[in-house]
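Note that one protein chain is taken out, while the other chains of the complex remain in position.
Showing chain A:
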């Protein structure tokens, strides 16, 4: 510590690739502060639960930042993974709500009510694992990720990409919706899986449970931001950027491009699934209306508005669009879709990097300029090297 020059050069070499830059730490604390402190203090239970619901979409938007923003893989089918995660959790909750005691008026007690209405007399095999909570938690993420792996491996191995990939993901979203709606006896059909009550005996419908789930959700979101930050910051993150730019060239740097794309897509699917499971817990039901094309595209808009290259931007974008959606559609329900469309066009035309882009290009430079002008006289005050300050 005696030679200031030495410490300076040392800190430069050590910190040339920090996990997060100071401004990113600041953004994280700001976001965590708003989600975990400010909003719970400001909002009543109903509104807080609403924010909790919005934040489950933020998981999807985070995944899209990695998958779309970084890797350049546009998926218009994130609702599939959100839905699969949500359905996994809903199946567990539904089975718990369908105890023999609760369903004794049914012709087959002990199975979910909609199965009974559809003349199904035994629990289907794929519902069996969802009797166990640990297994449900694993499957709610593993099933969507494996499904994503299957889709993306099949396509990326054959070098299908770009628009074709986006269209196929959209088709899958449509197919899954139709499948869920059509197989009413196994899935609850268009109504989805409703009337969910307890999680391992803990009533999730009470205000206190909702309050706790909000914080669990917020904490998970912060953890997922850190995980995404790790991916973004790793060499893998830079390979994704390189791939987005020159896919062919990456092959000649010795990387198997398909593997990296599959990873990015599966990572996004995993995050979406966590969001879906948390959605079911907080909102208390799951239905095909969160699986199809429209919600999938809305999720892309959240990421686009927030900024597809910014993890924090994606969360803010999700909150903002959903807040606008709620307040707008409360007064003008018919106009909301036009508003959403206009927003998307505005983002694409006027600010392609979303809110985060506006921050980075217009606000941050001004702040740093101001900070510099404040700091400028400082070096003169600092005593020359080696002076014993204390």
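Observations
Just so we're on the same page, contacts are C-beta pairs under 8 Å (C-beta built on N, C-alpha and C of every residue); 3 or more make two chains touch, one makes a residue touch a chain; residues count from 1.
Just so we're on the same page, contacts and distances are computed from a predicted model.
Candidate names were "Anti-sigma-E factor RseA", "Glycolate oxidase", "Urea ABC transporter, ATP-binding protein UrtD" or "Aspartyl/glutamyl-tRNA(Asn/Gln) amidotransferase subunit C", and the UniProt protein name of the unshown chain is "Urea ABC transporter, ATP-binding protein UrtD".
Contact with the omitted chain, checked across A:239, A:291 or A:356, is made by A:239. Only one residue from A:132, A:183, A:206 or A:253 touches the chain missing from this view: A:253.
Mapped onto chain A, the footprint of the missing chain covers residues 13, 17, 231, 234-236, 238-239, 241-242, 244-246, 248-257, 259-260, 262-263.
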